[in-house]
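Only one protein chain is missing from this complex, and each of the others stays in its spot.
In order of appearance the chains are A, B and C, and numbering begins at 1 in each one.
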């Protein structure tokens, strides 16, 4: 792959305190770091700005916003699971109008780069959200959360159907500035994530964000009922990291030049490096923010260190580096067993 | 659902050392316990018999066996991940002939109940394996591992295509004794696991085993290459438990009377209880055997305790108990957001 | 008040009845702590499978001294995280974020205040009682629990309060019954201007309803399961009626944990009341 050309190996003896330029160009968004927040895990940046300077990370990806205010689901909305958690928030939020007035304007004034995540219940809602964003100042990119049920199609989740996913992305593309970077956020709960990626890219997505949570559930041993009021919830955190890395790998393999934001259980700079080597241009930190509110900045620093130690001069050099060279095993992979 | 009728709640003051009858009828297989081993995590029982009496658990589910001897994949074949592991063994095994002679006969003599797991590369191989088992003594059930690529269909994994999965199950059914319980082992890496379950049940599966591993991968930060020689591997262990419980729940909801073997990250009796409440008739212990070779017996005992404390008189009473009663939230579930 | 994230060192861990009192160094946190604030603690060390922090009301702070600020929390062992915490020993290091949340509001006037604590819910009332007394308010305290050993801090509270009333469900200490059995008479006797409460949801509901019936201002510190504790995740919401009469699902970690007792829709906690802003039934979505 052409993105991942590097000739020099790790430089032994590199000073552990050396710095490098972490500047990242994500589909035209120029950022000082490839480390972003994950949608729904950073609200609209204000709270995290207490713990680190949010203008120093790549971008704030805001909680998915809908057209109207939304109360979300009843509590309990979360359960801790081994190395992860389930959530079932139900996209509680203020609605696009108040979001623009109250949240986006603050982010803009603060000088943070912002990727606005949007969610709808119909293709038309996505279209309207994109149209509202078109005139709003301070939008550096749009992330389209398609892990929502389509109320016009028996609640079938957009992200689980390549055609429905494409319809959403097409509607968002048509209603956005043509230069606006648009990322389709993909669900891992599908048989063929590369197929969904292909479909949304054809429909006009500039890039993809992978992955959203996995559908999971916990039964409470005391009540002997599902623990979450919403019954099922989204599984996130380090537990899902191997699934997320695999999804990034597969998509990068199929699309050597597609901008990819990778996420799923990133806890350290080495975890972030794993995603970048697998093919992510940038990474989002989600659940681990709950564990460590300073983590996006810490991960930025640890990643910088890890890249320097390995002799990379830019972040871009490391993107997809794990795909380098011929790979005989990989060739026969499809004809061998993918799972025991 | 009819399987889960219980009127009494937990009995306070129940002695913590009380025993109950753990007898379990799994699709006609009469077992002293609902706790089984998981395929590939107990070989053919011999090694674990050093740590506990394998005739006291429900059954030994053997490592998936193929027609011919098979060398498996190169090493590294495993990676530890947060609360889980990846494996890429490549179904190393002796082939069916030596398995029958050497392993099944030992299990039979030992008096253990045995569910034989089979794996093939073509529908015909599955048919032949079933035919070989038809005359073999000591087979209490067959588990059909369909997470294998179909060499006749560009390596498309059987379990990821409802039609291919059904073809395998039909072939196995036709070549087996009509009374033989046959379990289709399902992969969670699909958009619609209930649809696959429906398909294999129509094709003649007596029940289903859920779940096999999730496809994942790890990049080694030192070599900056995929850590496993096989590149991707199967994710197992407590990390995936919420996904597994969700799959059992969904299938039980769709099929009130289908025999289900639940598995995925079971580490304790309470974890086993979670699967049973979600709808599993029996449970398999996999990865946690590596952590604690005595775990199947320990989990049996802890589960017994947990059931007694909750006032259940039989295991069957607890099966699917979390589905009881009307559930307004569940009704609206499909029209709400399944994932953030 | 801006919360900080610091590494705290365990100075002491001691058993008090059914609880563990953990003393930690907490530089930068103690100076800005007010009664009702809480902290969250990282659990299980670096390779822990427990990814979520646990929340604890700040019980006491000592701002000066060689450690540059220390704080105490009172821990009731509930599940695996609190069990792990209870096993910490001197010199262990724990990641602390705090102070978090909205603290108790203190009255401007010298009114009589009744403080009610259920179980470990009495922990944040110590600082509150001290500060109310500094302002010249009369302070009467009621503590209740299921049984004697689940009461926390009875001796110290006796010293801090004009009167201390104790109730236990099993009658093992104090009055046999619940805090709300003794509350009305006490409120009348002292002519209570404000009621402060911290404890289980059921108790808060009963106390708030009692206070509201009597048109007494009340402040209740709620306890909802929290994933982040800092306002970014939306797991910790309760239905609260705003100044504008509209019910919203508010985050108890940043808009609480202390709420006005008459504003929380106690009976609807764990649901989305149909008239909540953005509720599914309303506006067709």
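Please note the rule applied: a residue touches a chain if its C-beta (ideal position, glycine included) is under 8 Å from a C-beta of that chain, and two chains touch if they have at least 3 such contacts.
Every value quoted in this text rests on a predicted model; they were computed, and no experiment measured them.
**Q** If I'm reading the header right, one chain is hidden. Which shown chains does it touch across the whole complex?
**A** Missing chain, whole complex, touching shown chains: A, B, C.
**Q** Touching the absent chain in the whole complex: find that residue among A:82, A:120, A:234 or A:320.
**A** A:82
**Q** Give the residue, chosen from A:40, A:238 or A:320, that touches the chain omitted from the document.
**A** In the complete complex, the chain left out is touched by residue A:238.
**Q** For the chain not shown, which residue from B:32, B:69, B:204 or B:311 touches it across the whole complex?
**A** Once the missing chain is taken into account, the touching residue is B:69.
**Q** Please pick, from B:22, B:59, B:89 or B:157, the residue that touches the omitted chain in the full complex.
**A** Checking each option in B:22, B:59, B:89 or B:157, the one touching the absent chain turns out to be B:89.
**Q** Check each of B:162, B:238, B:259 or B:279 against the chain that is not shown and name the one that touches it.
**A** Answer from the full complex: B:238 touches the omitted chain.
**Q** For review purposes, identify every residue of subunit C that touches the missing chain, sorted by number.
**A** Touch set of subunit C with respect to the missing chain: 44, 46-50, 80, 84.
**Q** Against the chain that's been left off, what residues of subunit B make contact? List them.
**A** Residues of subunit B in touch with the missing chain: 40-43, 47-48, 50-51, 63, 66, 68-78, 80, 82-85, 87, 89, 92-93, 95, 121, 229, 237-238, 287-294.
**Q** In the full complex, which bits of subunit A touch the chain not displayed? Write them out.
**A** Listed in rising order, the touching residues are 82-83, 238, 332, 336.
As a convention for this text, only the chains that are shown with their structure count from here on.
**Q** Setting subunit B aside and leaving every other chain in place, which groups of chains remain linked through touching?
**A** one piece
**Q** Compare the CA centroid of subunit B with every other chain's and tell me the farthest one.
**A** For subunit B, the chain whose C-alpha mean is farthest off is C.
**Q** Roughly how far is subunit A from subunit C, centre to centre by C-alpha average, rounded to an integer in Å?
**A** 36
**Q** Between subunit A and subunit B, tell me the centre distance in angstrom, where each centre is the average of that chain's C-alpha atoms.
**A** One centre to the other, that is 32 Å.
**Q** Just give me the whole-number Å value for how far the CA centre of subunit B lies from that of subunit C.
**A** 45
**Q** Please set out, as single numbers or ranges, the residues of subunit C touching at least two other chains.
**A** 49, 280
**Q** So which stretches of subunit B touch two or more other chains?
**A** Subunit B, residues with two or more chain partners: 82-83, 238, 336.
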